[in-house]
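Here is the structure we will look at, set down as structure tokens.
Missing here is one protein chain; the remaining ones are kept as they sit in the complex.
In order of appearance the chains are A and B, and numbering begins at 1 in each one.
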Amino acid sequence: MLDVQEIRKTFSGFTAVDGVTFTVPAQGITAVIGPNGAGKSTLFNLLTGHIRADSGRVTFQDTDITGTAPHTICRMGVGRSFQHTNIFRKLTVFENVQAALIAHGGQAGAFWSRADRLYRDEAMKLLASLGLAGQAADVADSLSHGNQKQLELGVALASDPKLLLLDEPTAGMSASETRDTIRLLERIVADRKLTLLFTEHDMDVVFSIAQKIAVLHQGKLIAEGSPTEVRNDAEVRRVYLGGRH
Amino acid sequence: MNALNRIPWATLVFIAAACVPLFGSRFYTYLATDIAILALFAASLNLLLGYTGLVSFGHAAYFGIGAYTCAILMKTYGVYFPLAFLAAGAMAAAFALVFGAFCVRSSKIYFAMLTLAFAQIVWAICFKWNSVTGGEQGFSNVPYPNLDWMASLPFIGGWRATDHFYLLVLLLIAIGFAALRRIVQSPFGRMLTAIRENPERAEFIGINVRKYQLAAFVVAGTFAGWAGALFGLFNRGVFPDFAYWSKSAEVLIMTILGGMGHFWGPAVGAATLILLNHQITSYTTYWPFILGSILIVLLFVFPGGLVGALHAGVQRLRRGRDA
Partner (left out) sequence: MLEPSFILAQALSGLTAAMFLFIVASGLSLIFGVLRVLNFAHGSFYMVGAYMAWQITFWLGSFTGSFWIAVLGSAVAVAILGGIVERLLLRHLYGREELYQLLFTYALVLILGDAVKMLWGTQQLGVARPAILSGGLELYGIVIPHYNLFIIFLGPVIALVCWLLLSKTGTGRMIRAAVYDREMLSALGADVGKLYTLMFVAGSFLAGLGGALVTPVRSIVPGMDVEIIVEAFIVVVIGGLGSFWGTFLGAIIFGQVLAFGILILPGFSIFAVFVLMALVLILRPEGLLGRGMKR
């Protein structure tokens, strides 16, 4: 589904991502982990076109997307959530999802029809699947942190993506919220036959649902494989358990 | 309170506005024409400012371009008003397309300064191109559109020419507002709001942010051009300062005064500012001082503008009543 080749990005002398190569298999759940500053968010931003890579290639479903604009990548079937929950804070929950549906549905350029009833059913259905139907009329900013993350998930899903990139989907969540989110993600991936790529700090989350793990350290990929392989990898152990900083 | 929402306020206001000539005062008609035209100008800016989140310091450029285009076509080339009017919008749109293409590539403060630079370039061209625009002296003796057909209409046939012109202006402004309303409530309008709220998120639900910003820029410029065309006729003359940055500042203040968060905010702001201006300048020459003070009070006490404050007041009443 996603093929990353020798991606490199340097910021004024600091190499954030240093020749990373890995693949994301279709319809699976892949996690990217690594200590803080390992380059996970930068990698995500490179994949979604928010940053231009200095060198390397990213291929999505056999199409080269290196250097493509974010909105084009999104239209090709990639959805994404951001580390700082990125939603339309002053719009209502319904309007958040509706905007994404309108943008995806191809009617976005229509300037003569009325928008308020558009995609009402689809939006409510999507919200219901996330447990947010009851808060449809609430302003997004008034939601709890966990609900906001779910809303962001909904916004990403509204574009009907084939690949979903989630940047720390359970950050700041309580233990029960985290469990609910994991179950939700598994269900969504199964129902929609999605490919999921996410980054996480919570190792329990990672090892409970990831089918493949890639480990980053100081911009380099130090391990790639199944959870068991990664858990037993010597380099990974050294980085995480040995020298803790 | 819901009954209040059902009343078609806008239509009522326009009908009431149409009755202004019944007062028989030239001055009232004059004021009303001024307000109507500048209301549309301010509303066009709000498409950029309030709905797309783009701060333009050079919106008067398109006002000026529209004014000169319509006036020059009508006086120098004898073109009929309807055609000249449409051409004014088209010309403004063309400039907005070219200027906007550069502007939307810049962000925030650079965007604002570039819009200002382009507007000043327009002003400079109008100022210097004596042979076409009349240069510093301006383009005067602009003819009224042919309003003879109005003389044969029932009831209003006997009114003055300025009243007839006012009614024509009001009709065109009403159509303009109706069109803007539709645009703002359309899917396109929703996309603009999304861009304003969170450009990064908008980009990653598949919106080509720059394309939409440019579209908003062009639409806003077109309506500003139409407002300018009418103003040139109303003023019986077009002058370079129609495009000067102080005009851009004036319309910006009107929009903020009324409230950029509401569709009718700019119109309310335009009416308020013009009426205040006329009242206060009859007592003192220090209108800028008063305006500056009003602006400061606005920024600190009523950031949502007059309509915003009204809205908040109504909400508080509702909550107090429901409590």
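One rule holds for everything that comes next: a contact is a pair of C-beta atoms (placed from the backbone, for glycine too) under 8 Å apart; a residue touches a chain by one contact, two chains touch by 3 or more.
All values reported here derive from a predicted model rather than from experimental measurement.
Judged over the whole assembly, touch between the missing chain and the shown ones holds for B. Across B:106, B:140, B:281 or B:315, the residue that sits in touch with the chain not pictured is B:106.
Remark: the omitted chain is touched by one listed residue; of B:132, B:178, B:296 or B:314 this is B:296.
Screening B:97, B:121, B:150 or B:276 for touch with the missing chain picks out B:121. Contact between chain B and the absent chain runs through residues 49, 55, 102, 105-106, 108-110, 112-114, 117-118, 120-121, 124-125, 127-128, 249, 252-253, 256, 286, 288-289, 291-293, 295-296, 299-300, 303.
Following the convention adopted for this analysis, only the chains that are shown with their structure count from here on.
Those residues of chain B that touch chain A in the shared complex are 182-183, 185-191, 193-194, 197-198, 200-209. The part of chain A that touches chain B in the complex is made up of residues 48, 50, 69-72, 74-75, 79-80, 82, 86-91, 95, 98-100, 102-104, 107-116, 118, 155-156, 158-159.
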